[in-house]
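Written below as structure tokens is the structure these notes are about.
Here the complex is missing one protein chain, while the rest keep their positions.
Up next is chain A:
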Amino acid sequence: MSITVAASTPKPSGQSLKRLFVQVGVLPILLLLALIIFSLMSDNFLTVRNLTNVVRQSVFLAIVSLGQMMVLLTGGFDLSVGTILALTSVTTALSMSAFAVAMPDMLPLAILLGCCVGVACGSAVGLLNGIGVALFGVSPFIMTLGMSSIGFGAALYLTGGTPVYGMPADFGEFIGFGSFLQIPFPIWVAVALVCAAYVLVNWTRTGRSLYAVGGNIRAALLSGINTRATLLTVYVISAFLTGVAGVLMTARLDSGEANVGSSMPLESIAACVIAGVSLRGGIGRVENVVLGALFINLVQNGMNLARIDSYLQTVVIGMILIAAVISDQIRLRYVADLRD
């Protein structure tokens, strides 16, 4: 044939860039950008001390995001994590100070019991979420939104809106500010939970069920997976993890506060989405979510050092979240493009 044809070799560089983007997501790009921008803006940013600080501050968000990720994997989401944090904080402080008064000789036991009560109260919220979503088919949005109002009201009612003091000093000293092998105690807890979450998600039947339910709930049902139990469990796990974060935060603040955690739902979902967790369910990796949580704290820390107004910081976090969702959409388009 005499017709000339455009070069028949494909463009490998563009394709492999696309593929890289599809595989790793937007997070590495964002992390790199943040590191460059903030080290230019402030000399103190890229120091060992500051970065350790960032890791320590990331603990709460990282733990909460682990739970949020698992819920997102099933195709739901948990808007009540902020409330669970507040309720745990308040109930931990109230019960621990009561136990401390009741058994002044056994303060370690009082501390332990207080922590258990706090985590149990937080988990109870998750159980209610799970019952609503799994058994009654309430949409996760409404169920967790409703519970966040109920929990927040309850926490305020219990405390009258004022911080709760009177916990044993050891609580804050060891759990909040203590360290082991020069690494702060909360970081140890976070590392343990991250490992546990990694194993749960990747190596257990429960973890696989999360992906199956989020990937295609009908297919999961027909494959003999207990979809209701899976949904119920995931909200309890999310609440449990958030409860642990709540106890750690209470120890750090040395008081029970009803108004902590209000930014948690947004930040934890942002951490997950930036880390490539799909809002449609079925896609997401633990290790990336931890990086996502670190990234958000890195940005906040960088903005603090650069003396960016705290109100404007909120604006930036919202913009990053939306940018991440947009990039998720673009990535999905590429996935469709790359598909045979």
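Heads up, the rule we're going with is that contacts are C-beta pairs under 8 Å (C-beta built on N, C-alpha and C of every residue); 3 or more make two chains touch, one makes a residue touch a chain; residues count from 1.
Note that contacts and distances are computed from a predicted model.
Not counting the visible chains, the remaining one has a UniProt entry; which protein name from "Act minimal PKS chain-length factor (CLF/KS beta)", "Hydrogenase expression/formation protein", "Sugar ABC transporter ATP-binding protein" or "Nitrite reductase/ring-hydroxylating ferredoxin subunit" does it give?
"Sugar ABC transporter ATP-binding protein"
Can you tell me which of A:T162, A:S179 or A:T204 touches the chain that was removed from the display?
Spelled out, the listed residue whose C-beta touches the missing chain is A:T204.
One chain is left out of this view; which of A:R19, A:R56 or A:R285 touches it in the full complex?
Touching the chain that is not displayed is residue A:R19.
Sort through A:M70, A:L231 or A:I283 and give me the one touching the missing partner chain.
In the full complex, the listed residue that touches the missing chain is A:I283.
When the complex is taken as a whole, what residues of chain A touch the one chain not shown?
Answer for chain A: residues 1, 3, 5-11, 15-16, 19, 199, 202-209, 211-212, 214-216, 218-226, 278, 282-283, 335, 337-340 touch the chain left out.
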